[in-house]
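One chain of protein is taken out of this complex; the other chains stay put.
== chain A ==
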Amino acid sequence: MAGALTDPTRAPVAFGRRAVPQLFGELLRAGAAARLRALTSLCDLVHEPERLHQAVTGGYLKQLKVLFRDEDPSVRAKICELLHLLTSHSIGRQAVLASSLLPPLCQLLDDSSFSCRRNVHQVLSHLALLPAGAEALLSLVPKLMLKLTKEEDEEVQLLLLSTLTHCSRLDALPGLASDGVSLLGRKLSHRSSIIRRDAAAAMMALSVPMDGKRQVCEDAEVLPVLVGLLQDKDVEVQANAAGVIMNTVIITTGKQRCLDLDVLPVLLGLLSEKHGDDDEEEMKKRRKALIMYVLRALTSLAEAPNGRRLLLEQLPLLEKKAEAAEVDQDIRRATQTAIQVITWTP
């Protein structure tokens, strides 16, 4: 009974198995300050997988619903942080989905406190990793799009973009319906490369259905920006932009517009670029994605007569690339497909 707590911001933690249940009990019983302390201790505990499992399977999540409407914003922020830690594991995600915590969570999206909102976005982006979670979040997509336009902070924008990407991978229609293409087009010219990368990834997910491709073609500003992004410094941004273009040129309008924008030389240039640090595994992996996307885009472009004409001239380059010993199976296959399409005659 030495007395004073060693850390005044954390509630004392019981030993062993009692830790989590006792803290949860304190959450429900105690007053405001004690609640904050208990929440902080819980957040610390939950880093450990066993405690997380205990917290998740103990059925305490339903009781957290009450705490969402607490007056103290730091309590709300802490709750969301706790949920964020819980959803970093798959069982946590499933449990959160199963206990129908989503609707109160979505109300907190409009909360006045910034950290609360940010934590909610973190939770949502984790939830979107699970397919069932992405499905549940589909109904939120229009609201999230709105937030994307209004939100200034980069971190939150990143989280929103990743959530939207995952949801759109599952089903892109809600995103398209809420005018996602033009929104993301604006974000493509952001100054931060991470945001550009994520915006391009989201756009790639959106341009998978036919409607999306049409919208990307119709929107007059998006394609030139994308072509510009192909020259970006960051490999990932280039890769994602190439992915969007790859998706867009599948339809005829896309082909026409891209050829008008003179995208072929750029793509070919990307293909034959050689970096000095290509030997690094990671760079190779990233460039692999870029090269694959570029090859597919070229394949699609080769189906248009103008494109085929231009590419016939470049055929030797592609053949050389196909025979290169260092590339792996996928790239080789893609190159061969490209060559096939280019040399096809009706």
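A few comments on the model shown:
The criterion applied here is as follows: contacts are C-beta pairs under 8 Å (C-beta built on N, C-alpha and C of every residue); 3 or more make two chains touch, one makes a residue touch a chain; residues count from 1.
Criterion: contacts and distances are computed from a predicted model.
This complex has a chain not shown, and the name its UniProt record holds, of "Integrator complex subunit 11", "Radial spoke head 3", "Calcium homeostasis modulator 1" or "Pyruvate dehydrogenase E1 component subunit beta", is "Radial spoke head 3". From the set A:Thr57, A:Thr149, A:Thr252 or A:Thr343, the residue in touch with the chain omitted from the display is A:Thr252, counting the whole complex. Within the whole complex, the absent chain has one touching residue among A:Asn119, A:Gln215 or A:Thr299, and that is A:Thr299. Of the residues in chain A, those that touch the hidden partner chain are 204, 208, 239, 243, 246-247, 250-252, 285, 288-289, 292-293, 296, 299-300, 303, 330, 334, 337.
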